[in-house]
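Below are the structure tokens for one structure; questions will follow.
Every protein chain except one is present and positioned as in the full complex.
Each chain gets a letter, A, B and C, in the order it is written, and its residues are counted from 1.
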């Protein structure tokens, strides 16, 4: 059972994430209008926003501690926020700044925060094996930390995920796999590429429990995730969860979704997990004033993070040569250094 | 229902395969005794013998035509024989001769026979995707050819197999996956590395039928495979089969199996699918004389193939530079040619 | 939200000047019309038309059976392409970004590239692996590489890197008709995408009819007497820019566009180097153990006595960083190329 306080926590994280994505969307378009040019403006590169996925990040991470590991895929912001990744440094990273989480080297698909054991990878399903490894480390060290790997519905056909199910299962590792099913993999609807509607069905063949949460009701997610994470923490092994979420925006910024039926876009916008959790809070007697307050606090935090990030210095060109190794060799391996920029 | 004639066919293929492996074992040890040196003697390299797997090759290939495709793994001989691969050329290939199937370039793990659409690969599970591709070609061309991919129990944890299940299933392709479960992956017993005892259980999560044949009774294999192959040929999609077989020898030649319980080795030898099918034939009224005759014919064929192979010339060194491309570029890409052998 | 769909290429066709993307697609469509065995597989190649417009419009003409969206299972579908090719079809399979090769490399190099050799020539693998390469838009280390050297190093694949629309079309016709596996690496920045503007060079006049460009023939995109610049892909255009900047200084650089890495046209490189005596290799792949080393080695093997100076510019053995000043630092730029040519000329 999810408590009112937990509902508050989730609500706050969800509105933070939603507002964050909306603000990033605006920031990203700076310099890219009227003609969309991916390499123009302060935030270049791809940007995959997670509006409509918030319930999954909030519902799962509700049960996680800083010492638990999370790996996220290319659409990571809502998970990072719920996991407690430093919002300012994360934003600075997305803006490519020197004080960003990764000193401007990673960007939005590659956010790393060692303080809360968060990492993401832009390669489909490839966060699964490292999550299994973190769980393996926890088990070997006899801690009760767990690991959670997030992935998309399109990722369940990738070997890296499928192999991970077996490795986790055969060693009974404390790891939970969370499939965020938003019905699409870029332009490909699920039924065109995947043989099962319910991704959690894959679990049976790997002898671990599988469960699907059929809506992005944050409470339902939190309950299912709570069980799965407790199971892992208690030493009872891995679980595969699938959560129905919705893609409220294009796959990445600049995606006009010409391939997507209008009705599907509309539906995704109507099914709003944030309104639903707000109703839940109201039904628990939480007043609108308090909801407003939470929302304002969240917005302020996001606004602060963004303005802080924008004030941060860019890395200097020479920094490109740093961090290839933690322990750089005395002999310069990379002595071919390439001075001339354009 | 398997007919007496089909029993005869399977019996002949099984005794051919068994005797072939026994003879190869002897030939392989030439030059390697008393001290085992993998690079000595007329057959160097690794050699993975399939004694104990015969029922699977014979039972499945019973239903296949030359235009059906088979991919086999590193332990391929019994399958190749049952599929009708040219035994002389195959043997010459294993002896590294110029007139071998692959002109001496492939060797025992990489046998290719275009006449019967047979290929194998030494990389675990990596024959599965090409089999799916052959099935895709058949479907596109509206033929009723099918494809069969053989793999070991250890291979079911590999992404290439698992991804293939989905691709085959989502496109309803005429392909059958056959897991040869011999309880071991080199020195690793199945339960140490794989989370399920019955590999065919994996099928459920990919929405295709899965079935396990719990013994290497050739008749049971032939019946299950017959159903699966007919299903594929009729346009009804893929099937996953698992067949219990037995490893009567070490993983590869030179493997003393120190890791393997004596009782398990004994058990594998006792459970002899060839004796069983001989009994089946006898119970159908086939006389011992006829069985002897079949066996002798098989032995003769094997002996002929081996003596033919041993008389074949070795390829000349310059041939090493041929066949990189079917359509070699006019400009020599490989102009660095390396004349000096040792 | 979005101001323009990513899958729209420039629409105007001035006197048959085409973008590289249009030229590629035109060749694919021609081959699909003329050979039933040609079909296409990839992620988002159907309705989307390829993230980088490498397949725009093909679904409409050829339907879902020949223009297939596939699961995010690169091992399975690239391996399936190998199987279909061995069965006599001529698949074109797209790996969305070359950076993803690591999830499917076994199929690529142990099956696609080797089966012809390992079968002693009894099997052929007539397939084209198309893939998008390159940086310059700050997509960071897992989406910005070219990996030219990685593919060229492993035998059994022909490796093609077009730099103009004209070359892109001719090389695509050759690739599809070739009986061997061809890795066709197109640079995103050259495709002529509305949302990722190209420099002016890659959009060229392109004949309407089909034509082939043989593999293994480098193209001298600018003749010159003073310094040889050997390069490929995007950097052909940066080198050309650098060369024209140097004209006023009286430096006459020759720009050699390799066009194919396998086979490699050593003769053209040697002829040029014998003439100029000075070699600069410019590459967007990692510097060490890659393209630049190989070109310099070929020059040293074949023309050591004529060679008075060699230099190279490439990614300095660091993963490609995200932030603009960092990415700009590691990808060779026009300025840096011009400077280096000048140094060589001194």
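Simple rule for what comes next: a contact is a pair of C-beta atoms (placed from the backbone, for glycine too) under 8 Å apart; a residue touches a chain by one contact, two chains touch by 3 or more.
From a predicted model like this one, the values you see are computed outputs, not experimental measurements.
So there's a chain missing from this view; which of the remaining chains does it actually touch?
A, B, C
Going by the contact rule already stated, which one of A:136, A:258, A:271 or A:286 would touch the omitted chain in the full complex?
Hidden-chain contact among the options goes to A:136.
Pick from A:44, A:57, A:84 or A:159: which residue touches the chain that isn't shown?
Selected residue, touching the omitted chain: A:159.
For the chain that got dropped from the picture, name the residues of chain C it touches.
75, 99-110, 113-114, 117-118, 140-142, 149-150, 152-156, 261-262, 264, 286, 288-294, 296-301, 304, 307-312, 317-319, 321
Determine and list the chain B residues touching the chain excluded from the picture.
Its contact residues with the unshown chain are 25, 29, 32-39, 44-46, 93, 96-98, 100, 102, 104-107, 109-110, 121-126, 154-155, 157-160, 185-188, 192-194, 249-250, 252-259, 314-321, 324, 333-334, 336-342.
By the contact criterion defined above, which parts of chain A meet the unshown chain? Give residue numbers in ascending order.
These residues of chain A touch the chain that is not shown: 69, 71, 100-106, 110, 112-114, 117, 119, 121, 123, 126, 128-138, 140-141, 147, 159-160, 163-164, 166-167, 170, 322-327, 329-335.
Just so it is clear, only the chains that are shown with their structure count from here on.
Nearest whole angstrom, what separates the Cα centre of chain A from the Cα centre of chain C?
Centres of chain A and chain C (C-alpha means) sit 33 Å apart.
Would you mind pulling out the distance in Å between where the CA atoms of chain A average out and where those of chain B do?
Centre separation, chain A to chain B: 44 Å.
Can you compute the centre-to-centre distance for chain B and chain C, using the mean CA position of each chain? Integer Å is fine.
39
List, in ascending order, every residue of chain A touching at least 2 other chains.
Where chain A meets two or more other chains at a single residue, that happens at 157-160, 192-194.
For chain C, give me the residues that contact two or more of the other chains.
Each of 70-71, 73, 75-76, 103 in chain C touches at least two other chains.
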